[in-house]
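Comments concern the structure below.
Every protein chain except one is present and positioned as in the full complex.
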Amino acid sequence: MALAKRFKQLDHFSLETTGAYNLLPFNFHKLTAEKYFCANLVGEHLFLTQQELKKLVGGTLPTSSDTYLELKSKHFLYGLDSDAAIDLLALKFRTKHHRIAQFTALHIFVVTLRCDYTCQYCQVSRRMEDEGDFDMSHESAEASLEMLFLSPAKSVKIEFQGGEPLLNFELIKFIVETALAKNISHQKNLEFVVTTNLSMLDEDVLDFCEVHGIYLSTSLDGPKDLHNRNRPKASRNGYETTVAGIRRIQERIGPDKISALMTTTAASIEMPREIIDTYVELKFHSIFLRPLSPYGFAIKTKQAAKYNSERWLEFFKEGLDYIIELNQAGYFLVEQYTRIILRKLLTAENPGYVDLQSPAGIGISVIVYNYDGDVYASDEARMLKEMGDEKFRLGNVHNDTYEQIFSADSLLEGLEETLVESVPMCSECGYQTLCGSDPVYHYATQGDVVGKKPLSFFCNKNMGVITHILNLLQEPKTRKTLESWI
Amino acid sequence: MVIATDKRHLEFEIDEAVYSMECIKKSCYALMAIGNSEISTLTNHQILVKMAILQEVNQSDAEIRQLLFDELLDYSLRESISKQTEGVRNVILANAFSRSRLIG
Partner (left out) sequence: MVKLISTKNLLNYSAENGEVYRVSTNASLPSVLRKSEALIISDEQQEIPAGYGLVLSKEPREGCSTLSEDLWHLTDGDVVRVDANRNLIRALYRKNANANFLFVTERCNSFCLMCSQPPRDVDDGHLIEELISAVPLFDPSTMELGITGGEPTLLGDRFIALLRTIKNHLPHTAVHVLTNGRTASHKELVVEIAKLQHPDLMFGIPLYSDIASRHDFVVQAKGAFDETIRGILNLKSYSQKVEIRVVLHKQTYERLPDLARFIARNFQFVDHVALMGLEITGFTRANLDELWIDPLDYQDQLKEAVHILTRAGIRTSIYNLQLCLLPKSLWEFSVKSISDWKNKYYPECSGCSERHGCGGFFESSDLKRSPNIRALTFAKP
């Protein structure tokens, strides 16, 4: 190299010529015999062959190789000439977890258990309309709001659940107005969401939602026959009502104010494309291909047993492939779960999805105020109670203080004992930074909060989804589509 | 322990000098959806793994053997990584949780 005299060449500055290097902590997951997915403490990742991995761990990876440089840049190792990696990893680790300091951001108010539908997989035992005593009282709502404002979170989302929340619309109005009044002194960012089957949608509801910028979320399982089969309504017109409601909201208060979720049943699993088409016809730009959770009526009607993780993964893959095809044909449609994984994989942020985080989202990210004033660590914890197990009931807004509720034994145990960094298999899993812990799910299905991951649908599902996404990202056009979702 | 005679059984002898007991336990744990394992020590550093294969498993004996040895290799690599990085990992985490003023 023809540098002027006073200047020194590259190898003067590089101690790499000695061949020595130090490993930084990382995990890996074998995809094929020739391809290992490797991720460091904060989710930066790359792929190695088995040979490269063995050499890397054995201390014999050639420091002149491009692989070595990539490992160094992405903080899988550091050389003798630089250890700034350690400071940077510490900072990145803090960044990934900084949301914890915000504490509980999602507050769910179960305003009633009454419902006019009889969905097959409902996780809440339904009480028919007009049965008394299943509505939340004003006193309980007030006390719950008091507790809500003790949360340090600067941005709070209040979600109304049920039964069918609009059957207790008066209380929803009360809660929104009271929350806004209390918030004058707290100055939090408040967001409101009503989950509803839309059968009770009327002008009053629409007006109120418009004035307060309230979001609505509904269930749309797919085309008419499927939807009605999964979600029967006495008057047998569930699908028409839902679709009419969706269109009405889109027109009246805006398409961004209504979203839909689907739940997969044994019947759904045969028709991913038709389900997605239903969403496209209704001009939705996001869909969440969810599995069935094992709570409530789902167990009673044997839905949960009906499909195992492999069959669901086939459904998911076919659905996602079709969604990508639609994107490439010009229709922007995001699959929500994929987007969460993509954010964890490709950005430095933490998307903050309560069902996929470690420490688990129970209590520290989400809290549920039930109609009777009881407080639950998550919506699933409430469903577990409906099945007869109160393990994750943390207390009652009328009898217990904030401190008592948030230091309840079952909550602390659920959090402390299930950290992915510590539990068997998760602690050494290559997908650790992309996944999370779900103590309530594992307790419900296996009887302990940690669960044996090889037998866990949660684990199998996540690993299957992540592996599929990693494979999709290998193809440049697909990669471009997926990156546009972040 | 009585083993039902209509179940498939596989036996593996593993040299403890090559794969540690920790590795072997972890590998068997990871394969619990394939079979239930019993681990015992023989003489001269040999470990015996008796795996009772679950009924619904379709993989052949050879495929299961491959799965086990794949896990053993992976866990032994992980063991080495963990040993080499335990110190620096503690430094990073201590640094991350210390009362630094960094606003992430």
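The chains carry the letters A and B, assigned in the order they are written, with residues numbered from 1 in each.
Keep this in mind: contacts are C-beta pairs under 8 Å (C-beta built on N, C-alpha and C of every residue); 3 or more make two chains touch, one makes a residue touch a chain.
Please read all numbers here as calculations on a predicted model, not as lab measurements.
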Q | Selected residue (touches chain absent from view) among A:69, A:101 or A:234 | A | A:69
Q) If the hidden chain were put back, which of A:155, A:347 or A:422 would touch it? A) A:347
Q. Any idea which of A:20, A:33, A:88 or A:455 touches the chain not displayed?
A. A:88
Q) Residue-wise, where is subunit A in contact with the chain that is not depicted? A) 1-4, 6-10, 12-16, 44, 69-70, 72-74, 79, 81-84, 87-88, 91-92, 347-348, 483, 486
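Simple rule for what comes next: only the chains that are shown with their structure count from here on.
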Q: Could you tell me the distance, in whole angstrom, between the mean C-alpha positions of subunit A and subunit B?
A: 30
**Q.** subunit A-facing residues of subunit B, complex
**A.** 26, 29-33, 70, 74-75, 77-78, 80-82, 84-85, 88-89, 91-93, 95-97, 100, 102, 104
**Q.** Residues of subunit A that touch subunit B when the two form their complex
**A.** 22-28, 30, 41, 53-54, 57-58, 86-87, 89-91, 93-95, 98, 424-425, 428, 452, 454-455
